[in-house]
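Missing here: one protein chain of the complex. Every other protein chain is in place.
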Amino acid sequence: MKESTGFGRAVLAILWKDLAAELRGKELLSAMLVFALLVILAFNFALDLDPKTRASVTSGVLWVSFIFAGTLGLNRSMATEQDRGCLDGLLLAPVDRSAIYFGKMLANLVFMLIVEAVVLPIYSALYNVNLFRPGLLLMVVLGSVGYVAVGTLLAAMAAQARTRDMLLPLLLFPVIIPVLIAAVKGSAAFLAGSAWADVSSWVNLLLAYDVLFLAVPLMVFDFVVEE
Amino acid sequence: MQKYPKTLLLLDLATVLLLAVATVLVFAYAPLERTMGAVQKVFYFHVASNWVGMLGFLVAAVAGAVYLVKGTRFWDVLEVAAVEIGLVFSLIGIVTGSIWARPIWNTWWTWDARLVTVTIMVLIYIAYFLLRQGIDDPGRRARYAAVYAIVGFLSVPLTFFSIRLFQSIHPVVITSTKAQLSPRMKTVFMFSLFTYTVLFADLLWHRTRLGQLAAHLETLRQKMLD
Partner (left out) sequence: MPPDTTSYMIAGYVVIFLGMALYVLSLWLRHRRIAAEIAYLQEEMEDAGGRGALGR
């Protein structure tokens, strides 16, 4: 019992540290947001988003912008720890290493959800569609969890490499293909108002991915931060 | 200098012999397929190549896990060897698949679940080598590579499943040709798989020896510098 509260407190402490640091500067959040909107803008002209095309590509456009913006956030979250030598301090603290992983993961998740919470209403207003459906929001949350779960682990590794900013997307994108497919297809199905039977397999796939890729880093994160 | 192990020499000979027999079986013993013609014979070694690819990535993931537990350099060397062989044979599998698809499906490429999964697998293991290249400290490089070999391999079945699902909703242009194998074909097919498994073991051994030799060279260089 005592152990678990200690673990939870360590996770929350790391989460809070990241959020407090971000709230002071807001550099990362604003960068992620502007980037996400720029991606949507680029798609607007690249795909000529007239009402007919939009119906079929909305969820794809949204997810690509989330994932690109997410990469920015993931790169930054570990790079700053590295540059300021904060990671060494964290490692000296008498907490479970996986608490560090969960803390960082939750912080990245919060950043991504904030970006999504801003992008969704803007997209709704710009293109006159209602994106606030419970099913779509569920997909957004499940997809973001899966993306951030793997992303935090791989970002911690990429931060140690010589080519770190370049390396993260190369490591991350092929591994998260299942998340991308399930999230895009599931969101599109919810937007089209499909029956639950058509969407349930995507939800299940995302759940399976989320569970698997929250469990694996728990076991291997020790080896990533080990000196 | 490493001595050349006798078992390895025997394995070399067995591999060459099996490969020769398998080739003869494919061309002389396996019957000509009625609808596809001669190109169907590519199938035997094509599937065997992809089998070696999967086997390589599986061995790499297992070796990665063992490395994380034990921390001995051998498992890291074995892991690299398995990934490299898996990558080479996956590429051979993709190219031969394309060559088979051209006359049969009338296209070099289709977005079939197996094709896309193999392609994404190849991209994952190219990224694996980029990760290794980017990290200088040998201990850290080995640990990160092991983690990525495990994570990458775990995502493969999910990738396959998601693409399958993706297609079941989209209309499938080309249905997978469920070729019924005649008894003779089955024999040749099984023999090819067996041959390639032995070939994999042989290459894995050679590549691991090469990796150990390279590690030895690295320690010698370090000694020179000290």
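All chains are identified by letter, namely A and B, in their written order; residue positions are counted from 1 within each chain.
The working rule: contacts are C-beta pairs under 8 Å (C-beta built on N, C-alpha and C of every residue); 3 or more make two chains touch, one makes a residue touch a chain.
Please read all numbers here as calculations on a predicted model, not as lab measurements.
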Quiz item: Which chains here touch the chain that is missing from view?
Solution: B
Practice problem: Using the touch definition up top, pick the residue from B:Val88, B:Leu115 or B:Leu130 that touches the left-out chain. | Solution: B:Val88
Exercise. Please pick, from B:Gly37, B:Pro138 or B:Pro157, the residue that touches the omitted chain in the full complex.
Key: B:Gly37
Self-check item: Contact set of chain B toward the excluded chain (per top definition)
Solution: 1, 32-42, 45-46, 49, 85, 88, 91-92, 95-96, 99-100, 102-104, 199, 203, 206-207, 209-210, 213-214, 216-217, 220-221, 223-224
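One rule holds for everything that comes next: only the chains that are shown with their structure count from here on.
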Quiz item: Which residues of chain B touch chain A in their complex?
Solution: 68, 120, 123-124, 127, 130-131, 134-136, 140, 143-144, 146-148, 150-152, 154-155, 158-159, 161-163, 165-166, 169
Self-check item: Touch list for chain A against partner chain B, complex
Solution: 150, 153-154, 157-158, 160-164, 167, 170-171, 174-178, 181-182, 185, 198, 201-202, 205, 208-209, 212-213, 216, 220, 223-224, 226
